[in-house]
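Here it is, the structure in full.
As you look at this complex, bear in mind that one protein chain is not there, while each of the others sits in place.
We call the chains A and B, going by the order they appear; numbering starts again at 1 in every chain.
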Amino acid sequence: MEPWADLERIRAKAPLVHNITNYVVMNTTANALLSVGASPVMAHAVEEIDEMVGIAHALVLNIGTLSEHWVESMSRAGRAARRRGIPIVLDPVGSGATRFRTSAALRLIDDAQPTVIRGNASEIRSLVLSEKGTRGVDSTRTSEESLDVAQSLARQFRCVVSMSGATDLVVDGERVLRIHNGSPLMTRVTGLGCTASALTGAFAAVNADPLQAAAHAMAVMGVAGEIAAGLSAGPGSLQVAFLDVLHSLGEPEIRARMRAGAE
Amino acid sequence: MEPWADLERIRAKAPLVHNITNYVVMNTTANALLSVGASPVMAHAVEEIDEMVGIAHALVLNIGTLSEHWVESMSRAGRAARRRGIPIVLDPVGSGATRFRTSAALRLIDDAQPTVIRGNASEIRSLVLSEKGTRGVDSTRTSEESLDVAQSLARQFRCVVSMSGATDLVVDGERVLRIHNGSPLMTRVTGLGCTASALTGAFAAVNADPLQAAAHAMAVMGVAGEIAAGLSAGPGSLQVAFLDVLHSLGEPEIRARMRAGAE
Partner (left out) sequence: MEPWADLERIRAKAPLVHNITNYVVMNTTANALLSVGASPVMAHAVEEIDEMVGIAHALVLNIGTLSEHWVESMSRAGRAARRRGIPIVLDPVGSGATRFRTSAALRLIDDAQPTVIRGNASEIRSLVLSEKGTRGVDSTRTSEESLDVAQSLARQFRCVVSMSGATDLVVDGERVLRIHNGSPLMTRVTGLGCTASALTGAFAAVNADPLQAAAHAMAVMGVAGEIAAGLSAGPGSLQVAFLDVLHSLGEPEIRARMRAGAE
């Protein structure tokens, strides 16, 4: 795993990442994409979806504050992105908390055939087991106990599953990559999971292997979060420092801190 | 008043606070709830309202960027929360600035029968006097001159009224609690009123006495804001420091600074 190579490509190419995401994180995920060197665009109107997807290098769909119209737009964007062959990341925020969320996530998987599904363990489990395990948008299960479920999901939909937690697991139905970076303080900042999904879109735009791209994104998230936590007095300053660190992060810092590997 | 006891309960229980709130503050109120130790969820689609309220420990309704569909969702959520008996906080943002806002706030009071109504003096007055006193979302009146109005509102709807200002007044129709904390710099950060409402939801989730819960939330807001202002070079850093302070705030800091009492 050499995330710094992708990071350099993102900074050189500035891929346009089209996000249809939730109201809570629009600002912070746009800022994370800018900090890492990508170009974010947020657009959800059906009237412009096809054109906007038509100039994007990756599409990120996030159901955090979903409603019927937005799911419709996400579905349309997903189908347009499939036709163009650009990578698609789906973040099934809160799937399992309500039937509406679970069924919206499953519908988007069918319509968009995402390249990467990124969520916490409860969300990933809800897509396979019809398990009502989430507590709002927080996971009640660990990643490690959900590895088999993640592999099933990856095999069933021929995609990469990136499951975040104390340890992040990135799987493609066979291979498993584990990333052990991050800080508990990150769970006290809203939307860092959504940020991970947005960054996964940027990495997938410059790396044709989605398993590697997803794992690199999680490693960069974890390392940046760790460094930022060390500079912070609490969740407020963590959010600020995280963007600063993302902007300047390079090979030496990542090499020094990354704790990741294949099974 | 011992707000630290509630604060400890929030951190131990991590109550799920369901917010249907405005676009401006979704991120910052979610972060404040996380910093204080609660679990925020933002969800507004009618298709999932009943289920989401069904797992929540408190409901916060905020009409800051209202539109017809959102008021419909808030009404439905309010009725579901009443059936479950969980505390409901209503923030009538900008009530009095337009008839649409005033009537939406009054409708939600009828439908949701909120446990606590939290607003500034102009907003509270508009609900009783049909007074057009707000200036956009800012109050043109002080809390102290509006005490009688707040008491009327509390009696009329058998709820607690938490009226923020230089001095915060929390009343239930008979008793009056005053909190004298806070900093003028807080008025230069958007959404700290909305944050007060969100925190009131978290406090009401762990304290069965809504008068105490609302007053404790205002005391924690005021003390955290004061400490943060002392650490800040302006409104930008205040917002950051406020979250940091909320996260670490404990009994000693609150005891040292809290200026509050019953009449």
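As a convention for this text, a contact is a pair of C-beta atoms (placed from the backbone, for glycine too) under 8 Å apart; a residue touches a chain by one contact, two chains touch by 3 or more.
Note that this is a predicted model, so its numbers are computed, not measured.
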| item | value |
| --- | --- |
| Among B:18, B:44, B:57 or B:101, residue touching the chain not depicted | B:101 |
| Missing-partner contacts on subunit A, residue numbers | 16, 18, 23, 26-27, 30-31, 34-35, 39-45, 47-48, 51-52, 55-56, 239-248 |
| Positions on subunit B where the hidden chain makes contact | 22-25, 27-28, 64-68, 94, 97-101, 135-138, 187-191, 232-237, 239-240 |
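Definition applied: only the chains that are shown with their structure count from here on.
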| item | value |
| --- | --- |
| Subunit A and subunit B: spacing of chain centres that average the CA atoms, whole Å | 32 |
